[in-house]
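Encoded as structure tokens, the structure appears first; notes follow it.
One chain of protein is taken out of this complex; the other chains stay put.
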Amino acid sequence: MSPTREYLYEKGFLFSAILSGSIVFLIFAFMLIMGLPLFKGNQVVALIKNDWLPARGVYGIYPMVVATLAISFFSLALAFPLSLGCAFFSGSIAPPRIARVFRKMIQIMTGIPTVIYGFVGIFLLVPIVREFTTSTSGLCIFSASLMLGIMISPTLILFFTDSLEAVPKSFLDAADALGATRVQKLLYVMVPQAKKGILAGLILALGRALGDTMVALMIAGNAARVPESLFDAARTLTAHIALVIAADYESFEFRSIFACGLVLYAFIALMVLGVRWIGMTNKR
Amino acid sequence: MLDRVVIAFSWISAVIIVGAVCAIFGHIILNGAGTIKLSLIFGDVAPLDALLLKRQVLNGLFPAVIGTLLLILISVMWAVPLGLGTGIYLAEYAGAISKKIFNLFFDILAGIPSIVIGLFGFALAIFLHKNVSNNIGPCLLISSMALAFLVLPYIIRTTQVALEELPREMRLTALALGATRLQNIRHVLLPRALSGITTGVILAIGRCAEDTAVILLTGVVAMAGIPHSLMGSYEALPFYIYYISSQYTSPEELLTGYGASLILLVLCIGLFSAAFLIQKRLTYITLYRA
Partner (left out) sequence: MNPVSHENTKIRVTDLSFFYREREVLKKVNVGFAESKITALIGPSGAGKSTFLITLNRLWESIPEARMTGKVEIKFSGMYRDIYEKSFPLPTLRRRVGMVFQTPNPLPMSIYRNVAFPLKLAGEKDRKIISQKVEEALDRAYLWDEVKDRLNEDAINLSGGQQQRLCIARALVMEPEVLLLDEPTSSLDDSAGRVIEDLILSLKEKLTILVVSHYLEQVKRLADKSIRFSEGSVIN
């Protein structure tokens, strides 16, 4: 093979890397440029602080930020203990055969399309919620958090299980030799060792919850006001983007969705940096 | 005492998650299985006529199925060469510092919510509409590009990890025989890393098939028929399911929604199982590297 060809290929690989990398930058740039009219004067503060009242010309995204944080928080509050329990189960408590089948099932679960979670949410979960709670339609933060919690669990479980299993076998042997029970071994040897991995998994799952569109769009009710209880309807940032897209392209209303995009982008970037930071402290 | 609490907690968690999975699958299968007939796909049109595009299918899933398949095909055509090239660069050529920076970029790309990528696609369409040609709007082309951006990190990472995991001896063997860097990649490293790379491509296909948020903003519509060009709008299975869930007018229509859900579910589960089958150690740690 000639040196020129070698050189061309190398530059080709470099070019694809630069192209791929520039997408990350481009997405940010587009959000910023499209949302630019929003950043004149002190409108930014108003944008994030105000309610969404299009009839009065007030286009604040505060209710959406609150709803996003609420739904993410509650879904994680549900998914975290559930996933930890499942990871204990598949990593230590369950008999090996059952653990294997269980793990297969969880892997397969990661393949369920999000729109299916939404669909099942509407037609199975929402009627039940309507029946047993104060929510009149059943479309509320509670329903969305529940479904979202189930949806992000498989990722968390697999991540936790991987972290638990990454604990060096010599540590486990040492614990065995000291007469530790299965649970003691799990709690005092495996979990402390896997703490960083568990934290990283948690942050990534939070990212998934924040970024989810379909479940929130389909079963959270999409009311653009600040929710007051778990059983209020609410609209997340992601759902807001999906719902406002049809508006006039030059309107302030339309521009506001790019602010939503920027907020989501910033959340995610912070999270990735957080996970990296954990990874770095891990190596020391 | 503590032992018992932890054991009970683990079992209860496992039972809840198994219950949830059974509820989801059960609900879709029980309601959807009855609808699985040829007419679900083709409506009143003879299958062969539909496949040869002789007659338009108006009351079946055919256009949505074709739309989804086209979407997958075109997105993968964008994403695979780009992702493969990037993965090879990162694993085999990049220096320590540029690798760190690129890795950070792709971690962020992997985390960006799909609706934001959809919004980017939408903004890109507006931009092109204003600055290049009036004919460009949200369409199959824009959707496939946006989806390609969405799945790019999967392909980059699996390629990079598959190459980096190869043992050092294998890396040196061909070099010691006088292979150039490129020959080593082409003849030794890539063939060895193939299963890992395939897994990434399959996962990417699965993501393209199931994603709704990206296409929602970039050109999918409820009624478009078979797309005639890359510049046209199109239908897709996941969007159809979303659409039916909010706009259904009769129980029969809702049932086709269940049918579509079942088809999509089987497709995606099949793809993910295949990916896990090919690579048993497909861990979430490789997909979300810290």
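Labels A and B are assigned to the chains in the order they are written; within every chain, residues are numbered from 1.
The rule we apply is simple: a residue touches a chain if its C-beta (ideal position, glycine included) is under 8 Å from a C-beta of that chain, and two chains touch if they have at least 3 such contacts.
Computed from a predicted model, the values in this text were never measured in an experiment.
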Tell me which of B:R55, B:H129 or B:R192 is the one touching the absent chain.
B:R192
Touching the absent chain in the whole complex: find that residue among B:C22, B:M77, B:M170 or B:A222.
B:M170
So one chain is hidden, and I want to know which residue out of B:S39, B:N59, B:Q183 or B:S273 touches that hidden chain in the complete assembly.
B:Q183
Residues belonging to subunit B that touch the chain removed from view:
96, 168-180, 183, 187-188, 191-192
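Basically, only the chains that are shown with their structure count from here on.
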Mind listing the subunit A positions that touch subunit B in their complex?
1, 5-6, 9-10, 12-17, 19-21, 23-27, 30-31, 34, 81-86, 88-90, 93-94, 102, 104-120, 122-124, 150, 153, 155, 157-159, 162-163, 166, 181-184, 186-187, 196-197, 200-201, 204, 207, 210-214, 217-218, 238, 241-242, 245, 249, 257-258, 261, 264-265, 268-269, 271-273, 275-276, 278-279, 282
Residue ranges of subunit B in contact with subunit A within the complex
2-3, 6-7, 9-14, 16-18, 20-21, 23-24, 27-28, 31, 81-86, 88-90, 92-94, 101-102, 104-109, 111-120, 122-124, 126-127, 149, 152, 156, 180-183, 206, 209-213, 216-217, 238, 241-242, 245-246, 257, 261, 264-265, 268-269, 271-273, 276, 283-285, 288-290
